[in-house]
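Left out: one protein chain. Kept in place: all the others.
Chain IDs A and B follow the sequence of writing; residue 1 opens each chain.
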Amino acid sequence: MNTIKELKKSFLIALWFMFLTFPIMVIKVNTVEQTIDWRWNRLAMVGIFSFFASWIWRYLLQRKEMGQKRAEESETPTLTFQQRVLQNPKFTRPALVVICIFAAIFPFYFSMYQVNIMTTALIYVILGLGLNIVVGLAGLLDLGYVAFYAVGAYSYALLNVHFGMGFWACLPIGAGLAMLFGIVLGFPVLRLRGDYLAIVTLGFGEIIRLILENWNEFSFGPSGIANIPRPGFFGIKMSIHQSLIYIYFIMVAMVIFTIFVVRRLQDSRIGRAWIALREDEVACQATGIDKTKTKLSAFALGATWAGMGGVVFAAKTTFINPASFTIWESIMILCIVVLGGMGSIVGVIFGAGILILLPEYLRAFSEYRMLMFAAALVLMMVFRPHGIISAVRRTYQFEGSPEKKASS
Amino acid sequence: MRHRISVVALTAMVGVFLLFGGTALAGDTIKLGVAGPHSGDLASYGIPTVHAAELVVKDINAKGGVLGKKVELLVEDDVCKPEVATNTATKLVGEGVNVVLGHICSGATKAALGIYKEAKIVVMSPSATNPSLTQSGEYPNFFRTIASDDAQAKLEVDFALNTLKVKKIAVLHDKGDYGKGLAEYAKKFLEAAGPDKAEVVLFEGITPGAVDYSAIVQKIKRKGAEAVIFGGYHPEASKIVTQMRKKKMKTIFISDDGVKDDTFIKVAKKYAEGVYATGPKDVSKNPLAIKAREEHKKAYGSDPGAFYDNAYAAALALLNAIQKAGSTDYDAIVKALRTNLVDTPLGKIKFDKRGDAIGVGFAMYQVKDGKYVEVK
Partner (left out) sequence: MDYFLELFLGGLTRGSIYALIALGYTMVYGIIELINFAHGEIYMIGAFTALIVISVLTMLGWNQLAILAIATLAAIVWSSAYGFTAEKVAYKPLRGAPRLSPLISAIGVSLFLQNYVLLAQTSDFLPFPNLIPDFKFLEPYEGIVRSTEIVIYVVTAAVLVILTVLIKFTKLGKAMRATAQDRDMAMLVGVNVDRVISFTFIVGSATAALGGVLIASHIGQINFYIGFIAGIKAFVAAVLGGIGSMPGAVLGSLVLGWTESFFTGYISSDYEDVFAFLFLVLILIFRPSGILGRANTDKV
């Protein structure tokens, strides 16, 4: 009985999708001979595919709902499998060792391509962790994060072109400048909330990009800056492969440093203030937290990491132009944070890995690459709405009586 | 229950990574890499090149391949972004590519060239027009089948000043890498011609993809420009021309080979009449060009898109050079490219020391009766 019902449901869904995709999938107008190609076989494919996909879809949704119900029913806050694993030192310690060893030997066992995309992924880990401060911890939706990334990249490129400054000198300068821009953006948007904030930051990101594009005398315009040197290592001349490995290790070190700092920040006074701000602005102010300072520090610190990432980015690609800093980039970084799990460091690392490496590994599907990537985005969000690894809320359990529970 | 799914998902993911992560096995083929934007907003400039390469390779393989080996295509997307282009380049190098057709955008090409240079791989772009790519001398492995921005700008300016004898000129661009570069050269040449011969009344960038350009069109009219030199691609050009003509303006419109595309005429229709655009020398009677077009129509059911002829020519030139060189050795290919004339849809071409094609002349075209006709 149930199967028949399910069958009918899937059949109807298949029919619906066949109707939906009919004009765009089936009809193709041949503009040369003014004839119409009717690609009926595609319609059949859509039908069959959606028939089975809907089945799986419903099954997985049911699964998800059951899980949710169980979580709601149980008294103590349940942790997901991943969270439990991550909190278990028996697992995390050896895992950490394995990851460290793997990270250390990785570039010597894999091709230049692998090292290159892994470095890109690591840059995005830093960007993700930086944006995580703003979005994940302080709860300020920032759609113009790429602006700070651009500031970092351009400060290295321009300082190098005009003053011949090296990578290591520019790294702190780029980070500092980005921080300054973070504060500059922070001031006007202090009053804004939610999506108004999002749109202003989006505007800010676009403004920076458009200025870089239009102001040729300053930024060399859309043709960009070429031949930016890769980071030096005591003046030793390196081949591209070697210097890519070198950049890879710089990035590994920076990621470790970032994780260390962000973890410390999270547990610090200011980190708690961010979380309080995210949860309830009014209550947060009532407890005597300076809203202005807290918000500005979130923007400034988030921007700093983007600036650092930008400097490394410029050094790695050796060429930058404004096309690398479009709003899509901001969206991608935001996806990393949300998909990974807001506020969770491990989540962000996973998110960056998946979002940056997935399109590369999907190259095997050539033209279907971005289609599959987009589908993956939707599926991941639908089935794991809290991100791959969501942050564990700090809870304080009152031991005295099981009835009363306080959460900090 | 939940963990099991996660574990399965994780294993599947690792599996996928291992499956596709490994480098391709070296086979006994000539590997032709094709890199360019195949997704995203600029895909329409990259996909015609893939089509050209597919058709050329199909043709050559049917005739027995190059040096007795089959030609294999490695098509990689770079979305026209420098950082992705470096990924693409390292991937192609890792897969043992012999020659590369691409990249499409100048920026992406610049970012990727260093990697190819070290791996000693010849790169030929059908569309990267930034002058410094060949003129700086930094990329000896780079070749192209398209004229650089300055050459085109020079032709446009000379034509406007000497043939059309206009004095007040508005220079517009689409703020892009290609369009702005070109417009800046045009402005430079116009200013060099002296204030009594030419006057740049307007130099501005328009926002690509905007829904309406009436403000800038009004501005052209107000500034009393007799002619507009536009650097950019056909989607914007057709919008501007259409709005100009609908406002009954007779301002002459001169543009580049990003506009010398049949799509422009199809979109702007009757308003396209009289528009000038520079482009490769008239190839409509070249048998190879006719053949290339026919093949495309047959295989894909539509007219070829942007840079198709250039890409077709580049693919032919690259494969021919390998054949002539007798091996896939870098120096031999470079030498073959520089010495051997090859028959392409663009005419008989070879390459100069800097990598620019010799024999790819540029000419001025005008739209007449819905067709681009060379202005003699």
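The rule is simple: contacts are C-beta pairs under 8 Å (C-beta built on N, C-alpha and C of every residue); 3 or more make two chains touch, one makes a residue touch a chain.
This structure is a prediction, so every number in the text was calculated from the model and none was measured.
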Query - Given A:Leu61, A:Leu96, A:Ile183 or A:Ala364, the one touching the chain that is not displayed - result: A:Leu61
Query raised in the report: Which chain A residues touch the hidden chain?
Result: 16-17, 19-21, 23-25, 27-29, 31, 34-36, 42, 61, 64, 135, 141, 188-189, 191-193, 195-196, 198-200, 202-204, 206-207, 210-211, 214, 281-282, 286, 327, 331, 334-335, 338-339, 342, 367-368, 370-371, 373-378, 381-382, 385-387
Report summary line: Against the hidden chain, chain B presents residues 39-41, 43-44, 47, 175, 204-207, 209-212, 214-216, 218-219, 222, 234-235, 238-239, 242, 246-248, 263, 266-269, 302, 305
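Heads up, the rule we're going with is that only the chains that are shown with their structure count from here on.
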Report task. Could you put a whole-Å number on the gap between the CA centroids of chain A and chain B? Result -> 33
Query raised in the report: Which positions of chain B touch chain A when the two form their complex?
Result: 1-3, 5-6, 16-17, 19-21, 23, 38-40, 75-77, 80-83, 86-87, 90-91, 93-94, 105-107, 110-111, 114-115, 118, 130, 132, 138, 175-177, 180-181, 184, 205, 266, 297, 301-303
Report summary line: Residue positions on chain A within touch of chain B in the complex are 28, 30-33, 37, 63, 67, 80-82, 110-117, 120, 213-214, 216, 221-224, 226-227, 239-241, 244, 313, 316-321, 323-324, 357, 360-364, 366-367, 369-370
